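One chain of protein is taken out of this complex; the other chains stay put.
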Amino acid sequence: MARQDLVIRIAGEAGEGVSITGQMVTQATARAGYYVLTDSVPPAEIKGGYSFYQIRLSEKRLRSRGDSVDVLLAFNQEAFENSIEHLRHGGILIYDSAELSPPESDRYRSYSVPLTDIAKNQVELALSKNMVAVGAVAGLFGLDTEHIHRLLRESKLAKKGEDILNKNLKAVDLGYQYVSERVAERASLEVRPSKLEGRIVISGNHAVALGALVAGCRRYAGYPITPATDIMEFLADELPRVGGAVVQAEDEIAAIGMVLGASYAGQKAMTATSGPGLSLMTEMLGLASMAEIPSVVIDCQRAGPSTGMPTRHEQGDLNLAVYGAHGEVQRVVLAPASLMDCFWTTIAAFNLAEEFQIPAIVLQDTVLAVRTESIPQPDLSTVNIVNRQTFAYRDAGDATEPGYDAASGPERYLRYQITPDGVSPMAIPGTPGGAYVATGLEHTQAANTSSDARNHAAMTEKRFRKMDGVLAKAPPAHEYGDPSAEIGFLTWGSTFGVVAEAIDKLAAQGIKAHALAPRMVWPLPTHQIDPFLKNKRIVIVPEVNYTGQFANLLKTHYQHVEFTRLNVYGGQPFSVARLIEAVVPNASTDVAATREEAAAHA
Amino acid sequence: MARQDLVIRIAGEAGEGVSITGQMVTQATARAGYYVLTDSVPPAEIKGGYSFYQIRLSEKRLRSRGDSVDVLLAFNQEAFENSIEHLRHGGILIYDSAELSPPESDRYRSYSVPLTDIAKNQVELALSKNMVAVGAVAGLFGLDTEHIHRLLRESKLAKKGEDILNKNLKAVDLGYQYVSERVAERASLEVRPSKLEGRIVISGNHAVALGALVAGCRRYAGYPITPATDIMEFLADELPRVGGAVVQAEDEIAAIGMVLGASYAGQKAMTATSGPGLSLMTEMLGLASMAEIPSVVIDCQRAGPSTGMPTRHEQGDLNLAVYGAHGEVQRVVLAPASLMDCFWTTIAAFNLAEEFQIPAIVLQDTVLAVRTESIPQPDLSTVNIVNRQTFAYRDAGDATEPGYDAASGPERYLRYQITPDGVSPMAIPGTPGGAYVATGLEHTQAANTSSDARNHAAMTEKRFRKMDGVLAKAPPAHEYGDPSAEIGFLTWGSTFGVVAEAIDKLAAQGIKAHALAPRMVWPLPTHQIDPFLKNKRIVIVPEVNYTGQFANLLKTHYQHVEFTRLNVYGGQPFSVARLIEAVVPNASTDVAATREEAAAHA
Amino acid sequence: MPDQVFTPTITPDRTVEEYKSGVKPTWCPGCGDFGVLNAVYNALRGKGYAPEDVVLVSGIGCSSRLPFFSSTYGFHTVHGRTMPIATGIKVGNPDLKVLALGGDGDAFAIGGGHFIHAARRNLDVCYVIMDNSIYGLTKGQTSPTSMVGFVTKTTPKGTPDRPVNPLQLAMASGATFVGRAFSGKPKELADLIVQGIDHKGFAIIDAYSPCPTFNKVNTFKYYRDQAVELPREHDASDVMQAWARAQSTDPVYLGVLYEATGEASFEDHIASAHSGTEADVPRVISSILERYS
Partner (left out) sequence: MPDQVFTPTITPDRTVEEYKSGVKPTWCPGCGDFGVLNAVYNALRGKGYAPEDVVLVSGIGCSSRLPFFSSTYGFHTVHGRTMPIATGIKVGNPDLKVLALGGDGDAFAIGGGHFIHAARRNLDVCYVIMDNSIYGLTKGQTSPTSMVGFVTKTTPKGTPDRPVNPLQLAMASGATFVGRAFSGKPKELADLIVQGIDHKGFAIIDAYSPCPTFNKVNTFKYYRDQAVELPREHDASDVMQAWARAQSTDPVYLGVLYEATGEASFEDHIASAHSGTEADVPRVISSILERYS
C-alpha cells in the first residue's frame, strides 16, 4: 500500500548545494504529478552554517511542511546534528559517507551513500554531487528519473555543453541506482502521484509578486531585506517588460515615499519589507491614510523584535500593522493563509487600497514566503480588478452636472469631498481642473489646511466611514472542518494550514473541530466571525507569537467570548501535534513534537 | 460675595503680544496668592493668525481651563470673531478701540479700552500696549498692581533703563485706572486669593524637564517639534550647568539613537518629541527593548494623524506607544494627569526604565504641555531615585563569590543572564570583565547571536518577566470623587482634570461619581483598576480621540466589563459640560458647550 | 490607470496670476520665501507650463507651505521626505514637471540621506532649497546650514556643528546641476529655476531666503553684502572650479556653479530598461505561468 505522504529533508551547509538539490527534487516531483510543499531556512544571512530544505509530497493537497521527517539526507556532521531529532522514529537517514559517520541508533535506519565518491570517481565531475543526491532521493520513493532528466535538459546546465549535461544525467542515475539497490524500506516509502494537470510550482513570495503584477501594480520601490527581497527581484525582472519600473530605494522610508509619490501620480505601486522596514514606514503610512493615497505594503514577518532572528518565523507584526501610527488612521490589514492565497490576497490588497484610497498591508509570513508549493494555476478569468475613482474633467459648463464644471474654476474640485461612503474621487496630476495639494496636515474638503475643530471632526468621520466599505468588501475567510463542531480554531496566516491538518487528524480520532482564518485581519470582519462563533464552546486562537496579538484584537470586539490563547514562540511554526494536544491533552499522536516546539510551548 | 473663579481670555494675533500679556497676568496673579491655570495655543506655526492665552484663577485648586470665558480681551477683529462664542452669556468683552468695533449684543457687556491710544499718547511708548492690557485685566478683578510692578522691575525691561521701565509701570497703572473707572461689573468679578505659600508657576513641559533633571537625566538628544521643543530648550540651558549635555540631532531616529548610545555608556538619557517623531522612533525603540537599554521618551501628543494639527490637542498616540513595534517588546507607558504629575511621572519613567532596562514612554499631551499652573513646590526630600543594576568588577578570585570572577575570564559575565525577575546586571563600558556586545539580534545569555528555538523562547520569557516587576512598581493612580459611587470615569492624561471638575459639579447636583486615572497606562495596572471597577454600574471612558484607544486596551483585559466610550475629536479638550451630559443627558448646566466641542460630539 | 499618459501643454503667453491659488501666503512680513514664491510663479510662466502639468513637492516647514499658494498640483509631504515622494511622482509619470521645494532643515537635516540619493539618481527634478539657516516653523533652532557658534534656544552656547555645504554635498553625491540664488534677487532666481528645469537631470538650487523673525544674522542685508554673481570666467563644466567657488564663504557666489550636460537622467534609464508596454501584460503573465509550470 502506498503512503499518504512523505517528508524528505535535505540538510547541509547553507549555500547552493542544499537548495539546488531541494529545488530539483521539488520540481521533478511536481512534474510527476505529486502535490508538493516545501519548507526551508530562508536565504541564509552569511554563507555557511546549517541550512535545510524540506520536501513533503502527497497524492492529496498538503497544508503544512509536516511535523516530522521520514527521510533525512545529511550532507555533513552539523546538518546531521541539527536535524536528527526531527527524524521520526523509524525514519531513514541517508548520509554522505565522505563527510560523516553518524552513530547507529534504533530510532532510525541509516544508509551511507558515497555521494562525493560517486561524483568524483564514477561521474568524474565533483560538482555533480548534488545530482547524485537528487537521484538518491528519487530512488527512495520511486520518482521516475525521466522528470529529472528533462529538467536538467531545460536548465542552464544544458548550455554548458553535451559533456557536462551527460555527466549530470549520469550522476542522477547512479544515485538512483545506488539507493534502489540498497535501501530495504523503499517499498514502504512509495507515494502515489496525483493526476492533476495545469499546476504551477511557485514560492509564496513569487505568488505575491505575481499577484501584484496581475492586480495592475506597475511601480515597485523597495530596500532589500530578508525574507522579502525576492519579491523585488521578481518584479525587477518583470515590470520593465510591461513598461513598469522598480526602484531600489536608499531605505524603507524612501521606498514607501516613492510608492506614495507614484500612486499620487496615478500608478498602482507597492513595496515589500519585513518588520524592521515596516517599523520605519510608520510615519509615512500615517501620511498615506491622511492624504488618502492608495498604497500596498507587503510585510514578510520574521522573528523579532528588532533584528531578531531574520531567517525565522513569527506572526509578530500584527499589532504594528493595525496600531502602528500616531493619531488615528485607516488601513486594511490582510494575511494570506496559504500559498495560493498569497496570489489572491495581494490582488485583494490592491483592490481595497484603490477603492478606498488607503494603505493596505499584507502580513505575509516567513513560512509562506519561503514555501514552494504545487498549486493549481490560478484562473485569471475570475480575477476582478478595481481601480480608484478618479476625478474627470468635464467641460460641459453645465451647472446642473455633478462634479467639476470648468466655468466655476478649480474651487469646484473637492479632493476630500465629504461623501456618504467617505470616498472622494481623486484627481491625477495632469488632469485639468483637478489641481490640489495632497497633505498630511488636516485639511478642508478643498485640501486647504485647517485647524478648525468642526472640520477635524467631520474629516475624521469621513475617513473612518471608509472602513465600513472595506468591511463590506472583505475577501472571504478560510474555513475548514465541521461547522457543527463546538471546538473552534480562530487563527490567521500560515498557521491555518497546520490547523487544517490537525482538524483532519482529530476527525480521524472522532473529534469534530472547525477552523476559521479571516484573510482580512483588520478591520475585524465580524460578519465572518460572528456566525463561526455562534455554536462554539471552545475557541482556540493559535498564533506564533508570545502575547496573542490576534486574540487581543478579537477581545477588543468580542466582550463576552472566551478566547483560549495558544502560542508558540521559538521562531518555528506550529506542529500539528501541538494543536491536537491543545484539544486532546496528552494525546499520544504519531508525530513527535520537534525540538523547537518543545521549547516554545512553555 | 467673591466669585469662586474667573476665566480671562486674551486673544489676538499669534506672536509675542498675546503671550506676554497672558504670562504677565499669570505671574502676577500667582504672586498675589491665587491658584492659576492657563491654556493657550502652543507657539504658533508661523507668525500671525489667531492665538489666545486663557487664564483661570481661583481661591481653590483648579483642574481645567474652564469651559467658558468670563472676560474676553480682544486685540483685533479676528480674535474677536474666533473667541466670542466662548464668552459665556453675560460675560464681559474688552477690546482695543483702535483695532475693532464689535457689534453690541445682549449676550455680553462690552467695553472699549483704547489700549493703543493710551500707549501712544499717554505713555508715549507704543510698545507698552501690552502693559496697558495687563493693567486693564488687573483692574477687572482687583489684582494689586504692586505684583505687576515688582515683576516688571525683575524683568529684562529693567535693564533697558529707568525711562523705559517707568513708562511700562505707568502703562500698567493707566490700564488699571481706565478699567476700574468704567467697568460697572467689577465687583462681581472679584476673586479672593488663596493664602498658600511656596508655590511655583511652571508649564507642563518645563515640569517634565525639571523632573528629568531631578531624576538624574544628564544627556538629552532631540529634534525640534511642536509642542515638545521647550523641553529641549529648558535642558539646553540647565544640563551644561551640571556637567550634562544636550545634542540637537539631525532627526528623531538619530535622537533616540543618541539616547540609547548614551544610556549604553552609563548615562540616564532622554528625548522628547510628538507623534511624527515617535512614529520615526519605532524601529529604535524595538532595539531598546531587545538590547535592554534604559531609555526615556516624552511624547507630547498633538492632534494627528500625520502632521495633523500640530498645535491642537489629542490623546491619539496610545496605540503607537503600546503596540508600535514589529515583534514583541517590553516597554512602560505613563501618562501624567496633572501639571504636578508631569514632574513626578517623568521621575517615575526614569526609575522604571532604569530598574527594568526598558524604554519608558511618557504620553504628555498638548493641554498639559502648554498649560502654566501655580503648583506647590515639589517636595524634593520625597523623591526616590532608582539606578540600574550594574555589573561590578570583583577581583577576589574567590570562586564562591557570586558574579564575576577575574580568574574565570570574561565568559563569566552574562549580560543577558536569565534571572527570576528578568533583570540582568548591566556592564557599563570601561568596566573590566564586563565586555559584551549589545545587539538587536536574538542572543544568548552571554550576548552571542542565536537562532535557537529554545533560546528564543527562554529569552522572550525572560524579557517579559520584567513586566511583572514593572506592574509591581506602578506609580499610584489618581482617584477622585466618591469611591462608593456606581458611576465611574476611567480615564487617562489631562482629561482627568476635567473629569474631576465634572464630578464636583455632579456632586453639587447630588449625583455621586468616582474617577480613576492610572498614571501607568501600559502594562495595565489591573491591581489599581480592579478595586475601582468592583462596585461600578457604569464605567465611562472619556478620551480625546476617535477610536477609544484606552477603552480598547481595557477590553483586552476586562472581558466582562461594559465600558462606555466617550470621545471628542475636534482637537480640543473635553469640556466639563460634555462629561456631565454623559451622565445626565440634556442636563441644563450653567456652562455653554464650546463651538469646538459642539462639533466634536458627533 | 497605468496607461494614463498625456502630453504636457506649453502655452507661452500665460500670466503669473494663472499660477496663483488664491490662498494668501501665511509667512511673516518680510520673509524671504515671498521672493522665492514669486520666482517660482515667474519661472513657471516663463516655461509656459499648464498648471495641471506641474507638481510642486515639499516637506514640512514655513517654506514647505509654498505649494498651497500655487494653482498647480502639489504634494506637501512629511518632514524631510520631499525627495522620495518627488522620485515616486517622476517615476510614476515622467511627463510631469516636478519642482521640489523646502527648507534647509527639511533638505539637509532629516532629509539629508534622501538628498544624497536623489542627486546620485540624477532624477529630472529641480529642487529649490529655501535656505534661511534656521528652523523657521518650529520657531528658531539651529539648522544644518547655521554657522558654527550660532545661538538659539536649543544651542544657547552656540552650535558646535560645522555647517553643511549644500553645493559641495550635491556635487559629492553626483548632482549634475548645482546653483545658488538669493531671494533678494528674485529675477535672477527665476532665471536660475528655469535653467534648473531645463537641465536634464537633478538640479539643486540653494536659495538664500532670510527669516527675519528668527535669524538675526543671515539677513537680507547680510546676503546683499556677502553674495556676488559668479565671475564671467567661471567654467561651470569644471568640477574643480565649482568645488573651489562653492568652498568660498566670503564672498558666496550666486549662479550656476556646476553643470554637467549630456548625462542620462533616471527617467532615461527607466525608459531604456523597458522591453514592453501595458499591452504586453497578458503575454508576460502567460510566460511567467509557463516558467513556473
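Letters A, B and C mark the chains as written, and numbering starts fresh at 1 in each.
To be clear about the criterion, contacts are C-beta pairs under 8 Å (C-beta built on N, C-alpha and C of every residue); 3 or more make two chains touch, one makes a residue touch a chain.
What you see is a predicted model, and the numbers here were worked out from it, not measured in a lab.
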item: Selected from C:48, C:160 or C:251 as touching the chain missing from the view; value: C:160
item: Touch criterion as defined above, residue of B:90, B:429, B:476 or B:531 at the omitted chain; value: B:429
item: Per the touch definition above, residue among A:21, A:110, A:229 or A:374 touching the missing chain; value: A:229
item: Touch criterion as defined above, residue of B:267, B:330, B:351 or B:528 at the omitted chain; value: B:267
item: Positions on subunit C contacted by the hidden chain, ascending; value: 108-114, 116-117, 120-122, 144, 157, 160-165, 168-169, 171-174, 239-240, 243-244, 247, 264, 266, 269-270, 272-273
item: Chain not shown, touching residues in subunit B; value: 198-202, 206, 210, 213-214, 216, 218-219, 221, 238, 240-245, 247, 249-251, 253-269, 283-284, 287, 291, 377, 380, 387-388, 390, 410-411, 427-441, 448-449
item: Subunit A, residues in touch with the chain not shown (by the definition above); value: 43, 45-49, 222-226, 229, 232-233, 236-237, 240, 246, 248, 250-252, 276, 306-307
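Here is the rule we go by: only the chains that are shown with their structure count from here on.
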item: Centre distance in Å when subunit B and subunit C are each reduced to the mean of their C-alpha atoms; value: 38
item: Centroid distance [mean C-alpha coordinates] between subunit C and subunit A, Å; value: 40
item: Two or more partner chains touched - positions in subunit C; value: 78
item: Shared interface positions of subunit B, touching two or more other chains; value: 276, 306-307
